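The complex is shown incomplete by one protein chain, all other protein chains being positioned as in the whole.
Every chain is named by a letter (A, B and C) in the order it is written, and numbering of its residues begins at 1.
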Amino acid sequence: MIQHLSLNIEETVAVILFGVGFTILLLHRNLIKKIMGMNIMDTATYLFLASKGYITGRAVPIVVDGVQEVSAYINPVPSGLVLTGIVVSVSTTALMLSLTIRLYERYHSLDLDEILILAKEEEQT
Amino acid sequence: MSFVQNFPFFSIILAMFSGIISSVLSGKKARNLSLVMIAVTTALSAGTLLFCLRTGESYPYMMGHFPAPWGNEIRAGILEGVTAVFFGVVMFLAVLGGLDHTAEDVEENKLNLFYIMIDLMLSSLLALVYTNDLFTAYVFVEINTIAGCGLIMIRQKGRSMSAAIRYMIMSQLGSGLFLIGLSILYDITGHLLMSPAKESVAALAASGAYRIPMLVIMAVVGVGLAIKSGLYPFHYWIPDTYGYATPTASAVLSGLVSKGYIFLLIKIFYRVLGYDNLVSSQMVNVLYVFGITGMVMGSLHAIHETDTRRMTAYSSVAQIGYIYMGIGLGTQYGMVAAVFHIFTHSATKALLFISAVGLYEASGDKKDYVSLRGAGYRNPLAGIGFTVGSLSMVGFPMLSGFISKLLFATSALESPHKMLPTLIVLAVSTTLNAVYFLRLVITLYSRRRPEDAPIPEVKVRSSWHLRLAILCFIAVNLVLGMWSQPIVQAIADGLAMFG
Amino acid sequence: MSRRRDNYETSRWLRFKKWVDGETDPLSSGMDAIPVVTEGQMRERRKNLALRKAYDEELTRLSAEHADKTEIMKARGIRNFQKFYKVMSVILCLAIISVLLWTIAALPVTGGADNPANNEVAARYIEKGLQETGAVNIVTGMILDYRAFDTFGESCVLFIASCCVLVLLRLDADSKNDNIKKMIAESDDRHFEPKDDIILQKCACVLVPVIMIFGIYIVLNGHLSPGGGFSGGAVLGSGLILYLNAYGYKKMSRLFTEKVYRRTTLCALTFYCLAKSYSFFTGANHLESGIPTGTPGAILSSGLILPLNICVGLVVACTMYAFYTLFRKGGM
Partner (left out) sequence: MEGNMILLLPMVCPVAAGIVVLAGKMFRKDRKYLTGVSVMVLVLEFALTLWAVMSGGSLTMLRLTERLTLGLGVDEVSRLFAVLTASVWLLVGIYSVAYMSHEEEEHRFFGYYLIVVGVLMGLNFSANLITLYVFYELMTLTSLPLVLHERSKEAVRAGLKYLFYSVAGAFLALFGIFFLAGVSESLTFTAGGVLNDGALAGKEGLLLISAFCMIVGFGAKAGMFPLHGWLPTAHPVAPACASAVLSGLITKAGVLAIIRVVYYVIGADRLRGTWVQNGWILLTLLTVFMGSMLAYREPVMKKRLAYSTVSQVSYVLFGLSMLNQTAFVGALSHVVFHSVIKHALFLTAGAVIVTTGWTRVEQMRGLGQVMPKTLACYTIAALALIGIPPASGFVSKWYLASGALSSGTGVWSWAGPAVLLVSALLTAGYLLPLTIQGYFPGHDFKGEEIQKRKLAGKEPSLWMLAPIGVLAAAALLFGCFPGSLISMLQSIAASVL
């Protein structure tokens, strides 16, 4: 298993990062860190995908000199997926950051637990 | 190729296009456009459904010039058609019923943005229903999530914003798991379109290769979508989210968004992973256990809740548990029951959220039990609507909830090990539902006590759209309860088409 | 006679007797359902929170100041919970990682040419992509032609995210709400920013045209070389942001206002939507689309991909700029 993992070093790093990001997003109290966790998680997935598309010794999938053989280029599909995924994660990051800004302006805190308590209090008064 | 076959594509694009156009329209125009668009979309979906019913077949639809496995595809069949029509109807009525509150809760010059969210939400739901491509599903899941978040926080109160960020966090966890599941699946099959992916999964299962990754894919995709749809242990975001959004948003989120994810999950189970593989991998049992725990725990939480909207939200947790229990039964009938409960629950929960609006209007916008005392007399139609919805949730005969419970029970009889727990939990959860829903119904019809705080300016008559929406929702519930046979048949046929 | 027990009121026998008499009321306590969270509980929660924070700083100081034993006990309890929480987080993290590691240990080796992912799909993209789409860059051809529906969805993600940010952060100057007026005044930090910073302006003067041209180059050559709408759009957006920082809003508003933003986005997305609808429709109905793919390698080639790249570039540039301004001051 260890040997296999060392061969798949990119994936190994990717899933470790994924786990770290997932845990931060789930359990950290600070909103900014949560967002960082989310980005780590997303990026880890892209790393995973990108490494899956790579084939040793082949070129990027841009046709050069009219060579159109499969053996010349790497798999183009994961690259496309990563492109799409990046845009999605940019969008969600922007949305989460703007929510954080509004909440911080309101409650002067980045601690999600505290924000929830303060919001509850605000409603009751 | 018949022209009708283009309708699914038209409906998705139409919804998106009206969302894009709405960005330069005024709030009112955006609202009208949105209503017209939803109606037209529903009609288009109905056309698709009729076509599929007539031909008795499903068909793939190429999005572009390239067939599977190279180009994007969507796919329409009976089940997709039924679901799309149903989602359209519920969406229309939810938007119609919440019009006034939307106008109140949303700043005037941001109103068009609200309807952009609604439009794109519908388009993403339709895309999730029709999609035949896993990565398309991922992209539209994200649109759905962001639109959902937008619908929650557009009411810019502290609680709805904190609810929105919680929703977003949980959804991102779900999306992350879903995406990594897709990546692993792509790695071992090399396909993103569902039909070829299914073939390679079947080949892998037959050869016994990649057993561990297959297992993890099932778990990761299942858990990811379960988090997003609010299955029991992952339900923390539900009460705040449904409880503090504007009524249309609550109805849409609880009635449609979570159902869209569940529908996608069912579709992936059938069209990609193979239902037999799933049953043999014990994954269904995990969902089953989560489901029945959710049924009981959701109701217990709801009993302790004093804010009626949060109570309704917690009851959603229980109802989602029902759906997952049906999926987890591991039989064809169980799946039919689960899909039927998707319809039941979206119609009923939307009815509850919308008719509650009328009751709150008549109680000075208070949402606790004490203030709602006697609200059934102050706004009779809303009272009737809420009562019908509650009875349906409780499983009263002639209403849709009863039929879905009946279907669950009959399907449970087919799986020997799960029969007894299912029947017991059904009975317990029904009784618990009865406790909190009927308590509220009686409260609605009891007399106000002298010590109760007086109600500030009672709005006696709700607007016509609210009343129309409540009436239509009641009708939908009755139809589902009394003429369920053709619908159940259509669901069974549609699932058979999933293969 | 036995002495009456003190806890008679709560005894099981009495409860049973009440049940037999039909006097128990299963819902009597829950009927009125008064909110359970009282002011006191709320304060308690606040205090716990404060204690937790205080603990994060220094427990010893706390124990010196608060001689009250219970308080310290509570702080300890919270500290223990904190520790437990952290340990559980790590365990969860490790569990997820180990499951995934277990999975990838069973996956095909990276870089292998025979991996299942390198199948007929990728082969066709490479072998026939140039002829079918006209794009030299196979990835661009793939995302804008073979899998264009995904990419259209992705533009919509960007669009709806910018709408959400607008909802949250846009502050309308003509709003009647006093709260919002106050927020506008607060968030207007233009007083603090360096005005007419000569170094920045001179640098921008040189850099902005280069950046813009580079961005346009990336957009226009998306189908020929690495790049495309998204990357080019991001470069364009950063050029706009640099210009804004150097010359301020006033100058920027001559070039770029919210109206421009809206119209650009609308036109680009509308064109994108219509063009792709046309190609989806013709494709699905097996009609000739009639759009020439041109000579591979030329700028004006590859059918719809070039105009679509331009649209995407415009949308991305506008959205990036809009994000920046909205985050800065809630408006353009």
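By definition in this document, contacts are C-beta pairs under 8 Å (C-beta built on N, C-alpha and C of every residue); 3 or more make two chains touch, one makes a residue touch a chain.
It should be emphasised that the depicted structure is a prediction, and the values quoted were computed from it without experimental measurement.
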Q: With the full complex in mind, choose from B:Met1, B:Val36, B:Ala209 or B:Met398 the residue touching the hidden chain.
A: B:Met398
Q: Kindly note down the residues of chain B that lie in touch with the hidden chain.
A: 391, 394-398, 403, 405-407, 409-410, 412-413, 419-420, 423-424, 426-427, 430-431, 434-435, 438-439, 442, 445-447, 449, 482, 484-485, 488
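Definition applied: only the chains that are shown with their structure count from here on.
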Q) Which of line, ring, star, complete or other matches the graph of chains that touch? A) complete
**Q.** Distance-maximising chain from chain C - centres being C-alpha averages
**A.** B
Q.
Centroid from C-alpha atoms only, then distance chain A to chain B, rounded to Å. What do you get?
A. 27
Q | Chain centre separation (chain B, chain C; CA means) in Å | A | 23
Q.
With centres defined as the mean C-alpha position, give me the chain A-chain C separation in Å.
A. 11
Q.
Two or more other chains touching the same residue: where does that happen in chain C?
A. 100, 102-104, 107, 115, 117-118, 121-122, 125, 147, 150, 154, 157, 160-161, 164, 168
(Q) Show the residues in chain B shared as contacts by 2 or more other chains, in ascending order. (A) 135, 139, 142, 146, 149, 153, 156, 161, 180, 186-187
Q) In the complex formed with chain C, which residues of chain B make contact? A) 1, 5-6, 9, 13, 16-17, 19-21, 23-24, 61-66, 69-72, 74, 107, 109-110, 113-114, 116-117, 120, 123, 127, 133, 135-136, 139-140, 142-143, 146-147, 149-150, 153-154, 156, 161, 180, 184, 186-191, 200, 210-213, 216, 303-304, 306-307, 368-370, 435, 439, 443
Q. Where on chain C does chain B make contact in their complex?
A. 26-27, 30-36, 99-100, 102-104, 106-108, 115-122, 124-125, 132, 145-150, 152-154, 156-157, 159-161, 163-164, 166-168, 170, 172, 175, 177, 262-263, 265-266, 269-270, 273, 277, 279-286, 289
**Q.** Parts of chain A lying in touch with chain B, wherever the complex brings them together
**A.** 15, 18, 21-22, 25-26, 31, 34, 38, 41-42, 45, 48-49, 52, 77-78, 81, 84-85, 88, 91-92, 95-96, 99-100, 102-103, 106-107, 112, 115-116, 118-120, 122-123
